[in-house]
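Every protein chain but one is kept in place in this view of the complex.
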């Protein structure tokens, strides 16, 4: 599972059904020992830990891999690292890497690889948990209006989610600072002013400002960002009655969203995290079954 | 379990009984899968590893969490990190943090949190293992004379232990360099000269010099510290016949204690470590049972 573009509507639906079953307590264990490892070349709390918990819930053996004390420090390439882990008997890898499409250099390696986030490219497991959260709320995607707001250009979440949501029949709008508009082919949605967008959408997806991917320092202060592009207390009041707030987190409280709204009734932010474990169980099971492993 | 001040004598006694049973080989496993994680924002060998082993012995699933590669690096707060792990399904956290009373900002989160050491505040699991070690030796606390010597001011062990020991009827004396005297409310014991104290006590608790918490460099050399405030070979000879030596470790050999005394007959330093695993099993079991989890 590398990009959401590769996923058919059927596959998305079957993953959502499996994730839903896991969320309701379904327990599956493999018929033989399976070794997996999570290679995170970028910092992570949510994605790494939720893959880890998902793996343990599925009864997989999680082999620790710490990039900072690995032979990557002796100059070993991603290809050789992955090939090594395969040789050692690892059956599946989850990889997060700052390089866009890191998986292209791995395409000759016959091992299931799950993209845990590639640079500003894709973040398909995040997309699946976001879809799961939306579906729990509205029971459908068709006709829903989704607003994606903020650092669109540097966000792999924006990219992954927009592709999948359109495929499923939702309408996607964008907003945020002009310099972070992405005019590329994939993200060609309609840009609205933040105030117009917030009144219009059923789902408001806020994006984290990706400071670590910016070439230059932000020109406006964080406080000004909040006033101009963030979800302020005032803007929240203009949302549609049943509209929900989402954010992939980590949240810059008081910047993308007012501190008081993070745990407010509209917020599904911690529900997203909860769903992440079940969505990843579905992804892992699907990837392993496609290689002949069985679960009972 | 956040501070020893919160612990009643009854609770301490019941924890000591449970720890003693574990030390004698009692095996308990949970009736359902339980996920725990150890968040150590400060370096640790003993506390982290012994919680880890205690968790495994109790059949818990230990979810790895490495602060240095987490979203804490993207500025995520302790509150949001803990709330995230709770959302992902973690059932209990052990936290060590340099911030005194870090747990205050977590008080609205309904998750059992065990204090693995907060700044210069408390270290209750260390206290329990120290109590266990003393009880193994003397079979009681009432009337025992305990000397706590060294960097009292920066030591969370001194603080935690003094509170608990007095509660249990022991008499606590302090010694060490004057500038490290703590004249606060909690540590208001009697200070004695090192030579007087050593002759008097049944238990000599040496404290590690907490270089990493000092605002300025120590003014006396380590060698001089040893001569003036450390347990020298000569001073050891003046100890009471059955008196024992304790130290929370890591030990600065040749500073707080002469190298030759670390593994001498009076020393219970490695016994303390051994007891740490059993004391922590008791603490974990108690915290989980209080949330409705069961062990058989």
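Letters A and B name the chains as they come in the text, with residue numbers starting at 1 for each one.
In this text, contacts are C-beta pairs under 8 Å (C-beta built on N, C-alpha and C of every residue); 3 or more make two chains touch, one makes a residue touch a chain.
Treat the numbers as computed from the prediction; the structure is a model and nothing was measured.
Per the touch definition above, the residue from A:14, A:31, A:71 or A:238 contacting the chain not shown is A:71.
Considering B:20, B:66 or B:137, the position touching the chain not shown turns out to be B:66 (whole complex).
In the full complex, the hidden chain is touched by chain A at residues 33, 35, 37, 61, 63-66, 68-77, 80-81, 83-85, 87-90.
Summarising the interface, chain B meets the missing chain with residues 40, 43-46, 48-50, 52-53, 56-57, 64, 66-68, 208, 211-212, 249-253, 270-271, 273-274, 276-277.
Assume only the chains that are shown with their structure count from here on.
One inter-chain figure worth recording: chain A and chain B are separated by 40 Å, centre to centre, where each centre is the mean of the chain's CA atoms.
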